[in-house]
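A single protein chain has been omitted; all remaining protein chains appear in their positions.
We call the chains A, B and C, going by the order they appear; numbering starts again at 1 in every chain.
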Amino acid sequence: MASKTPVGFIGLGNMGNPMAKNLMKHGYPLIIYDVFPDACKEFQDAGEQVVSSPADVAEKADRIITMLPTSINAIEAYSGANGILKKVKKGSLLIDSSTIDPAISKELAKEAEKMGAVFMDAPVSGGVGAARSGNLTFMVGGVEDEFAAAQELLGCMGSNVVYCGAVGTGQAAKICNNMLLAISMIGTAETMNLGIRLGLDPKLLAKILNMSSGRCWSSDSYNPVPGVMDGVPSANNYQGGFGTTLMAKDLGLAQDSATSTKSPILLGSQAHQIYRMMCAKGYSKKDFSSVFQFLREEETF
Amino acid sequence: MASKTPVGFIGLGNMGNPMAKNLMKHGYPLIIYDVFPDACKEFQDAGEQVVSSPADVAEKADRIITMLPTSINAIEAYSGANGILKKVKKGSLLIDSSTIDPAISKELAKEAEKMGAVFMDAPVSGGVGAARSGNLTFMVGGVEDEFAAAQELLGCMGSNVVYCGAVGTGQAAKICNNMLLAISMIGTAETMNLGIRLGLDPKLLAKILNMSSGRCWSSDSYNPVPGVMDGVPSANNYQGGFGTTLMAKDLGLAQDSATSTKSPILLGSQAHQIYRMMCAKGYSKKDFSSVFQFLREEETF
Amino acid sequence: MASKTPVGFIGLGNMGNPMAKNLMKHGYPLIIYDVFPDACKEFQDAGEQVVSSPADVAEKADRIITMLPTSINAIEAYSGANGILKKVKKGSLLIDSSTIDPAISKELAKEAEKMGAVFMDAPVSGGVGAARSGNLTFMVGGVEDEFAAAQELLGCMGSNVVYCGAVGTGQAAKICNNMLLAISMIGTAETMNLGIRLGLDPKLLAKILNMSSGRCWSSDSYNPVPGVMDGVPSANNYQGGFGTTLMAKDLGLAQDSATSTKSPILLGSQAHQIYRMMCAKGYSKKDFSSVFQFLREEETF
Partner (left out) sequence: MASKTPVGFIGLGNMGNPMAKNLMKHGYPLIIYDVFPDACKEFQDAGEQVVSSPADVAEKADRIITMLPTSINAIEAYSGANGILKKVKKGSLLIDSSTIDPAISKELAKEAEKMGAVFMDAPVSGGVGAARSGNLTFMVGGVEDEFAAAQELLGCMGSNVVYCGAVGTGQAAKICNNMLLAISMIGTAETMNLGIRLGLDPKLLAKILNMSSGRCWSSDSYNPVPGVMDGVPSANNYQGGFGTTLMAKDLGLAQDSATSTKSPILLGSQAHQIYRMMCAKGYSKKDFSSVFQFLREEETF
């Protein structure tokens, strides 16, 4: 174990922190960077090496994982004045687990290639809990020959590492899943609300849907109506889970991808707008299943 | 078996015909009526009694099943000048398997009650194939005490007879399921199309969705993309299955119910409009999963 | 003037009250009925005759105007147990100024015809202010031969009496106008909000739109952005004007008409849902231009 070469890790936020720790558990020494020095402290105390820029990470490690909140942060970390690509070594493997626009993943891959490095996109599904327990799903896009190398590292942090195709397809898969998730969650919330107003018992309605063609993950595994299921955010005042703000962000990426590829997404667009409005109405930090509550509010005459 | 009392059956169309035959197989003599005399011929030849109005059915049978295409037909069959309620016997059990507005089911139940009869709504899910094999699902609304009596008959035609609550809730459950089905089918079609344009292989994308939170019946059991699954309408040029026109009709009922109960259905409304437009663009007789084809057409510049 | 025969008036609410008074000013004796006796008191004190049912109105007057809040109220007033049609005289002229489903107007006209009476639909545009000043617009549907007779009365209450065609077309015109109004108001609100966030001055943006192809009544005569125009509800915290609840009701009628005629209304449906949601979010009594405020709320992270 001691002979493992160090892995760079950039972005130690809510998700990056437990992911990096899982790499440590598997015996990888880390080279750490985060724009917020406080985020690095815990790792420094644990004996990992903290450096002062993404470029410095690239100087010291030829396998780097990045986990950043937005496209802009990813561009800065790779192509910025002190970015990875300023000092990346030939043959390095760069794995971006951020959820960003697939067009930007492709762009970064091209720039990396010019420097003799390989860039792969590997966004995750599963939240902070799955990050802690090492049960994330990684959707990976990039040159197939490098997939095994990526899998070696990603397998320390996730239980499911899926190869999706050329660079950008990892993002595409993530975005597509979340768009369909948003649509079916809103659909489930509308349907449950309508059924209740038409006199159906919520548990019975959920049961009927789940044995019929209306069945979906949002109805059978994450039902948004309080009282229908235990152990889901709707049973806990919509705390925890996957926040409305994050869903709105992913739908923005889906929208951008659809616009640039001229793909009609009538319901996807509408789902984007609904989550956008929820963010403005006080739901930004609640789980995205709170759309049931958003729709449910009674009219007051 | 010979001692069974006759059952009235009104509406011998694509669905009613095989349903009535299943009652016959279980030994029930039938009293038959259809506005199109030709639809009755087959039953007359088989020795069943054909009469000339719904009222005449009610005179000869105290258990009646109706299977009609629209709310207007149901109103005519029950409340028309020669309708069931003109001659219904006290204590009769009237079961309407048509898919109609739940508000109308409630109205008919009230009128039946005035005549001392019991009206239940029992719309079905499952198409002509399930009607033939006796595998329909019935969603039943009405007085709970009468459910066992209804179940005796419905169980001859379906494998699943679910009690949903007060009169109208059978319709409500049917409408709710189909609204969520329409939303998730369109969502699946948009998502698969977007993913394909972003470079993902359709089979792989379906696999990823189906092991993730985007999973729904439309993605895992009835995928709308040709080549992804066998034995579904998308594998057969969208022939068979559940027609776009029928889906548009059910969404119209969902819309009416939502408007009258003031329930917001942002995606449900949009789904209704999309299936409405498909009907006008030559998709009316194709399976409702053809929305993938509808969205897919390429731009031509 | 004294020789004018009495006119029946049913429904003395916010709109009916000032309308009836304008008929009085023009010298018409009134036969009055309202389900709320208090609403009649003022007219009784002024010497008009108050009776105890719509049927009684029909017994004493052969020209009757009805002004009721919903389709259900109109059906009750005409076809109820003590409705107008129970005692209507042959040759009577029945004018319904309620805003209701045109399909119901047609139904009532048929029933009136059976009794030898003429029913016309004549919904109004213009609010309480226009009702007081006698400046309403009436959109009239019905037999063209009777239009002059209707115009004689309606002209006392409105400055604009437009013949629209067969019975039901008055409602159709009203519903169509309000649907387009709702769409363009929401569109104006979205556009102004987007422009402001992109750095444009609201007054300048309104000016540019109003001299360009984006111009509409909502942008040039009733701008929803506070500070852009004087004398409109947006300048007065969205008080007065045309309430969100009323707009939601009219959009529900448009939706029902579109569903029954199988007319696609993609934006009309969406506008309906948006006003429906606003009713549930505390906007029900504000002017319908408050959709700007509804969209405007800032996201809070």
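Simple rule for what comes next: contacts are C-beta pairs under 8 Å (C-beta built on N, C-alpha and C of every residue); 3 or more make two chains touch, one makes a residue touch a chain.
Note that the coordinates shown come from a computational prediction; the quantities given were computed from them, not determined experimentally.
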Visible chains that the absent chain touches, using the contact criterion stated earlier: A, B, C
Touching residue (missing chain; options C:35, C:143 or C:267): C:267
Listed residues C:35, C:128, C:143 or C:162, member touching the removed chain: C:162
Chain not shown, touching residues in subunit C: 102, 125, 137, 139, 160, 162, 164-166, 168-169, 172-173, 175-181, 183-184, 186-188, 190-195, 197-201, 204-205, 208-209, 211-219, 221-222, 254, 257-258, 261-268, 270-271, 274, 295, 299
Contact footprint on subunit B, counting only the chain that is left out: 245, 270, 277, 279-282, 284, 295, 297-301
Touch residues of subunit A, complete complex, unshown partner: 248, 252, 255-256, 259, 262-266, 269-270, 272-273, 276-277, 279-280
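Heads up, the rule we're going with is that only the chains that are shown with their structure count from here on.
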Interface residue overlap between copies subunit A and subunit C, same or different (over half shared): same
Cα-centroid distance, subunit A relative to subunit B, in whole angstrom: 40
Multi-partner residues of subunit B (at least 2 other chains): 262-266, 270
